[in-house]
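Only one protein chain is missing; all other protein chains are in place.
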Amino acid sequence: MITRRVQFEVMGRLVGPALMELDAYKTQRKRRKRTPKPGPFGPGLKSVDELKKIMTMIYLQGRYADGAVPVAWVTSGFPSEFLRMLGYYIIYPENHAALCGARHMTPKISEAAENQGYSMDLCSYARTDIGNVLKNNTPVGRLPKPDLIACCTNICQTVLYWYRALAAHLEVPLVLVDTPFMFGDNKEHHVQYVAEQLEECIATAEKVAGRKMDKSRMGHMMEMALQGSDLWGQCLEIARAKPSPWTGFDTFFHIAPIVSIRGTETCNRYYRGLKAELEQRVAQGVGGIKDERHRLLWDNLPIWFDIRNLATMFAERGFNFVCATYSNAWAEAGRLISPEDPILSAAKAYIYVYLNRDLNNRLRTMKELAGDYGVDGAVLHSDRSCKPYSVGQIDVKRRFAEDLGLKALVLEADHNDQRLYAREQAETRLHAFMESFGE
Amino acid sequence: MRRAYLTREKEAHGRTVMAVLPIAYPKEILTAMNILAVEVWGPPGLPASEEASRIQAYVCPVVRNAMAFLAPGVPGIDGVLFPHTCDSIQGLATVLPDLAGFPLPVANFVHPKGERRKSNETYLKQEFADLAAQLARITGKPLDPEALKGAIALHREIDRLRTSLMARRAFSPLPDREFWGVLRLGEYLWPEDYLGKLKELESGLASQAVQTGVPVMVTGIVPEPMGIYEAINAAGAFVAACDYAAIGRRVADPSAGTAPDPFDALVSRYFALPPCPTRTSLMGPRMDYLERLYAANRCRGLIVHTVKFCEPELFDLPHIRQRFARINAPVLTMEGELEPVLSGQATTRIEAFVEMTTSKRSNP
Partner (left out) sequence: MSKPAAAALGIDIGSTTCKAVAIDARGTVILRMLEPTDPLIAPQAARMIQALRAQAGDVTLPLGATGYGRRHVEDARVITEITCHARGAYHHLGRAGVLVDIGGQDTKVIFIGADGTVEDFHMNDKCAAGTGRFLEVILNRLKVPLADVGLKVARAREAVAVSSMCTVFAESEVVSLVAQGVAVEDIVKGLLQSLASRVAGLIGRIPPGAGISMSGGVALNPAMVEALAKKTGMAVTVMPDPQYLGALGAALSVLPGSR
């Protein structure tokens, strides 16, 4: 245990950062040697190097976490701040699955799950995750075994079915924060319920970690989370500039810190840096794409296995996604966090997560985004794996288009499994959509 | 036939009629408020209207068919109740009133998820009260706690009788379609009428087992098409144990619900329901329950009859297979789409399965 702890700390403080520096140096040398290819994008964001370091470190140090510190696997919407306060090393299976999806590895990894009897109709994140648990196949080496898995239903009910299956495979306790869906406004007994569950979850996490939480530090943790969420929101808002200094596809990658290390100084420092870089680009009139002629909104999850291709296809024709409901989700709910009242405000914030709200509410948010960011149209990714995000899109698209007088397209795909994407048919639709904007 | 019954109920008894989506909801509250629940399990068959196209094709047919059925308006119903069962029903519950221009009032029962604990007991009690308030806005009259006590007693009686009937299914000479068909009458009959039908069914029981086929257990969402029962019987088996969400999985342990405060009683009854992935969070207890139910009814095979795209059922499937392989029990999986008629392929599978059970020696 002690040796493991030493390994973990050494990896985290010395070896890991040294490896990251070496890697960054090599990347920069390669970049300097390469002649820049002509393409439709503006110059790449420099912050990406720091982002890569941060994210790689999480997985690198993670390999040594189990046995050194308590480890938790959590859903992206879970109030992880409380676990972080107890010293848990936190892994996000969704983030890990997205990483696998981006490397086109989902079909191979999911095979182990499918052979066990998990239907291909199930969420491709879940299949990637369970597939990797059944047969270690991850591009990040290995994930640390969790001591506890934590699930919050604010992003969907499916995470509960997924995590209950996971708990059975891993034989670890499952901590649940059940956030009742918001049909209309927040109801008081719903908020109370979530607040009580937070207390229950803290108690379980304390037992598993073998230590008590210093509740006097809760306010500070919430303050950090609030700052991070706020900074992320500010970075997104810079895209209101014309041209936007970055693309919606960029935001899908830069969102990683607010999801995975929310509440840490590393996260907040990263966004301060990113914000400064974006502001500088605006001052210099540098766009995320070279020739921004049309601005679009992206709804639903990214199509992880095809981002580069899609981004290029749109950029070549002058289309930039300047806002995305997905990226925006981690900025808006955070605003409800109040360091003075950590538990209750966290309950309100986590119930208020985008996907936990009814369609009237979400359509209103979409229309606000469209107005604030000056968009000409929207692409709604009808994600086969994500029912809470996708059910209703057909009507949402119609209302969005009618109410705002804008063009909108529903695109059938999947966020993580390229086998479920009819590429030819999809690209034809996208081209036709872009052509409909005229010249 | 059903339409005539509903009309009579409205006219003769002044009932409010509400369409209710699957799965779990406090029927006791509706009964106490003179609300007749008409459950919408689909309805089965091809979507009733073009409105199904509001929902993508990769969403379960229960939701697509329900959209098709409800959106154009259903004469004779006064409102819709949506339990918060899963992501797809959640979606339907907001698309219909918010974006599809549905004119009737809707109510939501956002039941808790996860194993019983202090937080969700407290929450559930308040959610029941909130639901009663939502329903009162539809009926125009508040819930009377005394009426609720009476309703709880009635529904406990119904569950007592259902439990007893299911335990003695083999004693009924009726084929599966008729036997389980009576149990399904609760999906739209006024509870007192339903109780009458259950008593009739009970009076037809023999004093010992009369079913001679291979006893099998079925788990899944809903027995549609009902022809599945005929296929099972024709192949030489009968359904001795039921874990369909529409039937067996909603029969609460009749010993629960004795608390003097009716809302406490409702909370007990909710947590006395058989485990279901749409309500509970631990895999082990559900597998244990299925294994016990299987053994108690001396079953020789398990049929898992899922509805296509049903996440809660599909995540549990590998675990069901694993548990039943451990006890050497044959398992057949069938995926339905609420099709109007059972396909030839499905019938073949059932036949092959029963052929398999008759030759395989299973050790429960």
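A and B label the chains in the order they appear, each numbered from 1.
FYI, a residue touches a chain if its C-beta (ideal position, glycine included) is under 8 Å from a C-beta of that chain, and two chains touch if they have at least 3 such contacts.
Quick caveat: nothing in here was measured; it's all calculated off a predicted structure.
Participant: Which listed residue, B:157, B:178 or B:335, touches the chain dropped from view?
Facilitator: Per the contact definition at the top, the residue touching the missing chain is B:335.
Participant: Looking at A:111, A:223 or A:376, which residue reaches the missing chain?
Facilitator: A:111
Participant: So that we can see where the missing chain sits, which residues of chain A does it touch?
Facilitator: Where chain A meets the chain not shown: residues 107, 111, 114-117, 120, 418-425.
Participant: Mind listing the chain B residues that contact the chain we can't see here?
Facilitator: 330-331, 335, 344-345, 348-349, 351-352, 355-356, 359-360
Keep in mind that, in the parts below, only the chains that are shown with their structure count from here on.
Participant: How many angstrom between the C-alpha centroids of chain B and chain A?
Facilitator: So the centre of chain A lies 36 Å away from the centre of chain B.
Participant: Can you tell me which positions in chain B touch chain A when the two form their complex?
Facilitator: So the residues of chain B in touch with chain A come to 53-56, 58-59, 63, 84, 86-88, 90-95, 98-100, 108, 110, 112-114, 117-120, 122-123, 126-127, 130, 277-278, 281-284, 308-309, 311-312, 314-319, 321.
Participant: Looking at the complex, which residues from chain A come into contact with chain B?
Facilitator: Spelled out, the residues of chain A in touch with chain B are 116-119, 121-123, 126, 151, 153, 156-158, 160-165, 167-168, 174, 176, 178, 180-181, 183, 187, 189-190, 192-193, 196-197, 199-200, 358-360, 363, 382, 384, 387-388, 390-396, 399, 412.
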